[in-house]
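Heads up, one of the protein chains got dropped from this complex, but the rest are sitting where they should.
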Amino acid sequence: MKQKLRMGMIGGGIGAFIGGVHRIAAALDGEIELVCGAFSSDPEKSAASGADLGLPADRVYGSFEEMVDIENKRAPEQRMQFVSIVTPNHMHAAPAKLALQNGFHVICDKPLAFNLDEALELEKAVQQTGLLFALTHNYTGYPMVKQARQMIRHGELGEIRKIVVEYPQGWLSTNLESTGQKQAAWRTDPQRSGIAGAMGDIGTHAENLAEYITGLKITELCADISTFVPGRLLDDDGNVLLRFENGAKGILHASQISAGEENNLNIRVYGEKGGLEWHQMEPNTLLVKWLDKPSQVYRTGVGTLYPEAQACTRIPAGHPEGYLEAFATIYRNFARCIRARQEDRPPDPLDLDFPTVSDGLRGMQFIERVIASGNSTEKWLSI
Amino acid sequence: MKQKLRMGMIGGGIGAFIGGVHRIAAALDGEIELVCGAFSSDPEKSAASGADLGLPADRVYGSFEEMVDIENKRAPEQRMQFVSIVTPNHMHAAPAKLALQNGFHVICDKPLAFNLDEALELEKAVQQTGLLFALTHNYTGYPMVKQARQMIRHGELGEIRKIVVEYPQGWLSTNLESTGQKQAAWRTDPQRSGIAGAMGDIGTHAENLAEYITGLKITELCADISTFVPGRLLDDDGNVLLRFENGAKGILHASQISAGEENNLNIRVYGEKGGLEWHQMEPNTLLVKWLDKPSQVYRTGVGTLYPEAQACTRIPAGHPEGYLEAFATIYRNFARCIRARQEDRPPDPLDLDFPTVSDGLRGMQFIERVIASGNSTEKWLSI
Amino acid sequence: MKQKLRMGMIGGGIGAFIGGVHRIAAALDGEIELVCGAFSSDPEKSAASGADLGLPADRVYGSFEEMVDIENKRAPEQRMQFVSIVTPNHMHAAPAKLALQNGFHVICDKPLAFNLDEALELEKAVQQTGLLFALTHNYTGYPMVKQARQMIRHGELGEIRKIVVEYPQGWLSTNLESTGQKQAAWRTDPQRSGIAGAMGDIGTHAENLAEYITGLKITELCADISTFVPGRLLDDDGNVLLRFENGAKGILHASQISAGEENNLNIRVYGEKGGLEWHQMEPNTLLVKWLDKPSQVYRTGVGTLYPEAQACTRIPAGHPEGYLEAFATIYRNFARCIRARQEDRPPDPLDLDFPTVSDGLRGMQFIERVIASGNSTEKWLSI
Partner (left out) sequence: MKQKLRMGMIGGGIGAFIGGVHRIAAALDGEIELVCGAFSSDPEKSAASGADLGLPADRVYGSFEEMVDIENKRAPEQRMQFVSIVTPNHMHAAPAKLALQNGFHVICDKPLAFNLDEALELEKAVQQTGLLFALTHNYTGYPMVKQARQMIRHGELGEIRKIVVEYPQGWLSTNLESTGQKQAAWRTDPQRSGIAGAMGDIGTHAENLAEYITGLKITELCADISTFVPGRLLDDDGNVLLRFENGAKGILHASQISAGEENNLNIRVYGEKGGLEWHQMEPNTLLVKWLDKPSQVYRTGVGTLYPEAQACTRIPAGHPEGYLEAFATIYRNFARCIRARQEDRPPDPLDLDFPTVSDGLRGMQFIERVIASGNSTEKWLSI
């Protein structure tokens, strides 16, 4: 009998946005069960959240340290098998390290850490423990993103020349953080978010998507970083010129003051033979453009797609899968790799396709360099 | 502590499409747990499916009769609380009636039954037992469908004049049923599907959507029903003129030979003051058109929407929710109404918003009349 | 030296919409010159319109009879060579016949005539005189319409099974004719428009487009014809089931009370192998859909299109050509055929591609039958 993997959650109490997303993503494919949690650093809030989620009181903890400690003492067949970390950025590294050191695999929200030093330490901890570590750069979980990556890997577009990746949002066009809105508050607070605002929160998603889809590393960047809303302490807009390792040129811009935009992550990639275009808000469509031939509309579930795209498609074409399903794909692949390890067999290569601590470190380097470039009069900074 | 509701499933063994959809939909919001099932009329297949789903062997049954019988004998706190029926059409009525008669609430795939007689009996059984019955006309679970319904109810478009509802698919453009494809096989088999092919499988969704959104009943119809693929035994295309109770006119067409179409359910409604347009394949957008003013693009999660739309929105604007989330909304509302009943309190009115046995009966009437019209030389048949 | 063809216009005085369109369409390609006109049945208005257009006073006439008479007496190298008729429907047949009988080629706005009898007479006049007659079913002038027609002719979609053609407008959602709006007034007046309102004004465009693109004739129809706006004398909405000569089924609906719609003529055609979709409001795109392969986006000027499409493309891809250009294509082809005749050579076959008196007669038959069906309790009427 196939048992569900047992997950403990850190953060994500009542009122949090991303905690609920992680729980749905974990539950969606029926392979993971939430068995315990330390949902808040406030024990009462944690208890209330746990009760609301239907957990027995003795599996709800007042702190992540307590959770790791007590779960460790439970019988192996009952003990949690991995932790999901969904706290603000400044609370990623400590619980992740503690969990790893106590033998628990970790899946963690992005960005990886509060700063580059923490990120490097985390990478070391993963390497030393040999445990599995996933970072929820969830946008890589969409079938059409995987199709795009494979088309480029297989040379269908030829050598890549130009990449335009955008991530405009408008929800921080006003000083929302001053109204007590919880999501806005921590994201604009240097004590919890780190040195970057928009560039950390969503700029890293854009960087990750561009490198994931093209398989190319950014080598140099030149940034203009701005804070438009009076009183705001971190950036809310950034425009960046990019240079890639193969000579390709690019543009990355991310913004939370692009009034009227929802969550408009999108990317266009142009090669010698053709181009492609993908929009997160209509994620099941991949537009592929050719030199002087009709464009093609690739769609989730239609025709012969690469196995990587098929592997994360759950339902027939025209039945839209969305954000939660893409997020669930990260969880599912991560869970299947844990299961393979438990069963002492190599994982299916398709299941290895999830963002790791290295992607997280890369993101932290990007944050550090893009903010540095914003403050610099030098044109190009290397990364 | 809030416990999950316990669900037993009938049908949906390995290889079925809609069974997996129901399981994800039930799991997604963390309010329902699959505890048992009779996944196939073949006991071996049922057992294999149950094991694959991680169920203990003693909760996997060889028939729905056995499941109802044995579950009934279990302790109340362990016993399943409702059944989910995901079999082909000819196997809806018998398990539904048996479950109702044994005190289990029922959620059932559409169309309601094999024929109108069965549907009428089911309606009677629901009335007699007073139990809850939900029919998964899942497309009514989308936030923008609910927004559309409320805008019309509140008179924003004025008196409705014209309704165009379409459901083109292309997947049965060839004789797929002759290749052994399981989904095609039963849907085109009069012994399992009933008198209608496309009109039953998807035409009823279109009928249901039109009546749900407008709040208007179809009173007369005039149909041209066709079978294009040689050797096919049921209709694969239908074009229907509609007349509604208030004098509005309409068109409904559904097709499974519209080559190249995925699952393109869509509707346009025009009133005296404006019109609206919704497409299932881009479900988070509702286009609202006005007499000589700019159109408006309503979007899930943006601005002030009606409570009915908000109540089935899980994540912020621009993070696309799709088919599975809309399906999950039906399960969630149904589950919450069961819970209210258990707790002896009236349900939240918003949770009452799911399709019932009456909607299912209406659908069976539509099927019966639309096929009759297709065979008739009379212009208008009443419904 | 290549001289411009000399055109005389009947109708289209100050304040008319379609007269201005015809003048731009005639001028656009530099092959036609407006040399005279009878712009109104009111000589003063005609004179004012002519002056406004920069015509010498002696080439502006008080009636079409006068124009034909006097122009006929001019020297051949100065005399008008064809007439353009842009009056309301009830004033098409008389000037057209007179012009033909006096040796002038005719280009005429649609529908062809006030009623079927007039249409038959006109067809006879064209046959007897052997002169050229064009009808401005302008939507056939778009490059992507021509591409669609050729793809079907060459069998790219296989045998055609289903056709959906729509023409929703919303501008007559209120009783605009009672406000004195000139366009609304004559179109809703049985004395000037004939037996049909919307079905004549735009339903015939839809009928013409469907038959032009598919090359198939409608053989039977079943219509539900409505007048929604109180006090209106002619239909403002019609829904029609269609059957085509090869067994294909179809739907045609046209409406002027679809609130919020501009001029949304569109068509979808499905064959055994694939389908296509075209929208007049985004006319340079033709979506081509395939069984289980990515759709293709054909675009004006991109890649290898059929010569018929190329022949009416003036500028490079991505420089949108619109309604006036498509209209101009009708004029240009008509003019080139006149020129070929003057030069006593066969016309380029590509130039023969414009709607003729036969298409106009077909449209009048459609109007007659669709209105008859609307009034009939018989299900199917043949056409």
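Letters are used for the chains, namely A, B and C, taken in the order the chains are written, and counting of residues starts over at 1 for each.
Here is the rule we use: contacts are C-beta pairs under 8 Å (C-beta built on N, C-alpha and C of every residue); 3 or more make two chains touch, one makes a residue touch a chain.
From a predicted model like this one, the values you see are computed outputs, not experimental measurements.
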> Which listed residue (A:S41, A:S63, A:N102 or A:N239) would be found touching the missing chain in the intact complex?
Replying inline: A:N239
> Thinking of the whole complex, not just what is shown, which of C:G15, C:P190, C:P320 or C:P346 touches the missing chain?
Replying inline: C:P320
> Among C:P88, C:G250, C:G271 or C:G301, which residue is in contact with the omitted chain in the full complex?
Replying inline: C:G301
>> Of the residues C:A16, C:C36 or C:L53, I need the one that contacts the missing chain.
In response: C:L53
>> Touching residues of chain A against the unshown chain: what are they?
In response: 157, 161-162, 164, 166, 168, 170, 173-174, 222, 224, 226, 228, 237, 239, 241, 243, 249-251, 253, 255, 257-261, 268, 270-275, 288-291, 295, 376-380
> Of the residues in chain B, which ones touch the absent chain?
Replying inline: 287-288, 292-299, 302-303
> In the complete complex, which positions of chain C touch the hidden chain?
Replying inline: 1-4, 17, 20-21, 23-24, 27-30, 34, 51-57, 169, 171, 261-264, 280-284, 299, 301-302, 314-325
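The rule is simple: only the chains that are shown with their structure count from here on.
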>> Taking each chain's centre as the mean of its CA atoms, which one is most distant from chain A?
In response: C
> So, what's the distance in Å between the C-alpha centres of chain C and chain B?
Replying inline: 44
> Which integer distance in Å separates the CA centroid of chain A from that of chain C?
Replying inline: 55
> For chain C, what residues touch not just one other chain but two or more?
Replying inline: 288, 295
